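Take a look at the following structure, please.
All protein chains of the complex are present and in place, except for one that has been dropped.
What follows is chain A.
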Amino acid sequence: MPEFPKSEESEKAPSIPEPKSGDLVQGTLEMLILKTLALQPMHGYGVALRIEQVSGGVFRVNPGSLLPALSRMERAGHVKSEWRASENNRRAKYYLLTAKGRNALEAETEQWDRQAAAIRRILEA
């Protein structure tokens, strides 16, 4: 009996995009947001702009990751939000650092320093 050729489905679905070099690890992003808000209350775009500027354009935070992070942090009690008039007189949601957020910033900075130092030591060894 002749064998008929089989039609195998070999096509693969498009894979989920890999993180690009400019992207931030989740925990790191939250630390940067905390640090940024430590200066003064800001709205979402303000945070994004400041991170981009201070990092010299290395980190570009788009709303797709900024807003979920802010939402998470708000839920965790690290920031709180209120609606204020922005510099160009539009209503904008401003985020404020809470006392808990300040503690979290300290703790995360300390941990980051430790890890960064450790990584540096390994790379220079």
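Quick notes
Quick note on the criterion: a contact is a pair of C-beta atoms (placed from the backbone, for glycine too) under 8 Å apart; a residue touches a chain by one contact, two chains touch by 3 or more; residues count from 1.
Here, contacts and distances are computed from a predicted model.
Note on the omitted subunit: UniProt lists it as "ABC transporter permease", one of the names in "ABC-2 type transport system ATP-binding protein", "Probable glycine dehydrogenase (decarboxylating) subunit 2", "Stage IV sporulation protein" or "ABC transporter permease". Although one chain is not displayed, chain A still touches it through residues 4, 6-9, 11-14, 16, 43-46, 48-49, 62-65, 67-69, 71-72, 75-77, 86, 88, 90-93.
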